[in-house]
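Written below as structure tokens is the structure these notes are about.
The complex appears here minus one protein chain, its other protein chains still in place.
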Amino acid sequence: MKKAVKIPLTVLGIGAAAFAVTFTVYFFNLDMKLTSMIEPILLNHYDKIPRNQRI
Amino acid sequence: MAFKKVDLIKNPKERKGDQELGIFYTGKGKVMKRREWRGVKDTLYDYTRWLYIMSVLARFIVKPRNIKGMFRYRWMANYLAVPHMMDKFTQGLRDEPLRITHTAMNFVIYDVAQTIENIFRGDRRTGNDEEFSKRCVLTDENAMTAFMMGFKNSKAILREVPTMFVANLLTQYSTTHYIDVAQEFGIPGDVCPMPEAEAGISIDDDFAVLGCCAVQVNTTCDGSLMGNGLIAKRLEEEYGIPTFQLSAPMRHREADVQDYAAEDIKMAIKFVEEHTGEKWDWDTYFAAAKRVNDATRHRQEWLDVNSTYYPQFVGSVFSLYNDTNYMGNCGRSPLFPPVDAKITKLVRRGYERKTMMAKEYRHRCIVWGVQPQYNIHMLYWMINCWGVLPLTDMLSMVNTKMIAEEDTPENREQAYYDMAWLNENMIMRNRTHGGYKVLVDELWEFCEKMNADMVMMWEHMSCKALDGLHGQFEEQGRERGIHIVWVCHDLCDPRVYTRQAIRDEFSQYMRTVLREEPLDPSLEFINDENAW
Partner (left out) sequence: MKDLKHLIYFERLLEEAHNPLISQAQEEGKKCVAFVCENTPEPLMNLDNTFGVRLTAPNTGSMDIATYYMTSFLCEFSRALLERAIEGGYNFADCLIAPDGCTMMNRAAENIELLQAMGPGKDTFFYQNMEIPLKADDNGVNLMILQCKNHILKPLHETFGTDISDAAIRKAVAEHNRVCELIQAIGEYRKEEYPRITGYEFHVLTLATYVAPKYLLIDKLEETLEELKTREPDTKKYRARVMVVGSEVDDSAYIKLIEECGAYVCCDRFCFGSFPGRVPIEMNDDEDALTQVCRHYVYNTHCPRQMNMQKVYGRKAYVNELACEYKADGIIYEQVKFCDPWAYERLMGTTMLRENYGFPVLSVDRPYNISSSVGQMRTRVQAFVESIEIKKLQGGVK
């Protein structure tokens, strides 16, 4: 295939794949599902930080 | 007296995409099972805005000091939920209202991200940029930043905004840890949980530490005023950050308090000059004053459109954007006017096209009282579930006066009065203080002007200023034939009043008093008690 055709097709293919992946993440809320799993880990971590609690 | 009636407005267009909006929560997880399908065009639009938000977050988190901050400060965990917040705020929206909401709120997200960046840049525990920190002035969450309008290089850092205020918009349980800390130390449970949580953050040593000084204001209530003392004590004693208490008169509509207020503004400016080493610059001030007036004009136009049959910019984002622009920004940033202009353009277009947000509009409602941070998106629920249109809210009904914007000798003196006026009329306090005239009497004027037949009264149970006139609202509303729908909550503590309990109160009124059926029955009970 000619280079002039191949490059745009590759770009288009990558773009389409990126769109397919990100749109799937977007539509099925996978980003939030992932971060909601991270939150308890972070909260546990905060609980372990020594605090100087005072007025 | 018979109840006032408004015309029923039917939407000739069918809503594209998902029709049932109550199906997204399963009750198990913290988030929705999927995002809303809004038809191809609007879904793609929403998707591009999601990409934009992701890019803002990505740009934020790649910086090492921000990662450090993420692992140091408990409140940062809430920022995992930023896209989720946008989904709550855009529920059921299509066409112009969707675009208006995104335009406004996406900018707020950007602005908050900048604020957190600045906080971590100066924070002694994370970025520790001492030179930058020396230019920072800490201010309250609910503070009007008018006294900073003439400082070109110094930065007003609203430290409590990302720490407490925004965090609770993101996840409903964001403040409970801090409330518990405050109560463990002895603050009673009956005070407003917002200043209580802020006090808890200070006690828990979870505020970032930066700035050359801090200016505190007696903002919305006695609790807020008193919580400041506790926070200032730690700032001064432990971190050596001097504080200034800027006093805004309570009876702010009276002529005989304005000299006092203006004089205190002068003292605040002097205090900032002393600690930042920067001189007040009138060019900077008057440029900011122009932007304040510009924002006022835009806000008035949006409200004018909301007085018609086809409001466009409504709901919690209307309130939150006004909060950010009017109070947090107060004309200081040149980035806001283009956003205002873009919103206005969309508002006009939506109005011309008679764009509606629901199948029908049954009631025109003014939202009064103090909103629950953890359920602020309920205003969209009212539209979608019951066809009740929130025309405006108490927090958005702020200053309408134009301030002096030309640099003349007289206007330089007037400027102190203008700043004082803005300071006195900061969001919420301009209604909770100043006597019953600004809280009760003017509500009826707004009902008249905006042709509202209903007032949705957020009864924040520990807001003494609002509670103190409960009976007056009841009686005067009845006399005027306005439906007063009381909806109780505890501002930022969902353990006291859950989201569903809040919705139930509204639904009960709709069913038992108005004998109506929901437009979207799937929304009447939503399993979001454990959700963010």
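By written order: A and B. Residues from 1 in each chain.
Convention: a contact is a pair of C-beta atoms (placed from the backbone, for glycine too) under 8 Å apart; a residue touches a chain by one contact, two chains touch by 3 or more.
Just so we're clear, the structure is a prediction, and the values are computed from it rather than from any experiment.
When you scan B:K13, B:R251 or B:K354 for touch with the missing chain, the hit is B:R251.
Across the entire complex, the residue among B:A232, B:A295, B:L346 or B:M419 in touch with the chain not shown is B:A232. Touching the chain that is not shown, out of B:E263, B:D283, B:E360 or B:E479: B:E263 (per the contact rule at the top). Chain B meets the missing chain through residues 185-188, 190-192, 199, 216, 218, 221-223, 225-230, 232-233, 236, 243, 245, 247, 249-251, 254, 256-257, 259-260, 263-264, 267, 432-433, 435-436, 459, 461-462, 464-465, 467-472. Residues touching the missing chain, restricted to chain A, are 55 (touch as defined at the top).
Keep in mind that, in the parts below, only the chains that are shown with their structure count from here on.
Within the complex formed with chain A, the residues of chain B that make contact are 29-35, 37, 43, 47, 50-51, 54, 70-74, 76-77, 80-81, 83-84, 87, 181, 185, 203-206, 230, 233-234, 532. Within the complex formed with chain B, the residues of chain A that make contact are 22-23, 26-29, 31-33, 35-36, 38-39, 42-43, 45-46, 49, 51-55.
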